[in-house]
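Of the protein chains in this complex, all but one are displayed in their positions.
The block that comes next holds chain A.
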């Protein structure tokens, strides 16, 4: 054994790191082509109901101050 003093703390930490990496390495990954296509599809399916994309009419805009017209 070398003369190094290994604090048990760093060994515990190193073991945890290896365990975590094992969990992450075991994941099943899907191809980016599939994943990206699904994100694009989701976006497009929901774009018509996205008010910030489609615009909001003045009458259905809850944040717009309603000003009354005065006829002079």
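Everything that follows uses one rule, which is that a contact is a pair of C-beta atoms (placed from the backbone, for glycine too) under 8 Å apart; a residue touches a chain by one contact, two chains touch by 3 or more; residues count from 1.
By our rule, contacts and distances are computed from a predicted model.
When the listed names "Cell cycle control protein", "DIS3 homolog, exosome endoribonuclease and 3'-5' exoribonuclease", "Guanine nucleotide-binding protein G(I)/G(S)/G(T) subunit beta-3-like" or "AP complex subunit sigma" are checked against UniProt, the chain not shown comes out as "Guanine nucleotide-binding protein G(I)/G(S)/G(T) subunit beta-3-like".
By the touch criterion stated above, the residues of chain A touching the omitted chain are 1-2, 4, 6, 10-11, 14-15, 17-18, 20-25, 27, 29-33, 35-40, 42-44, 46-47, 49-53, 56, 61-65.
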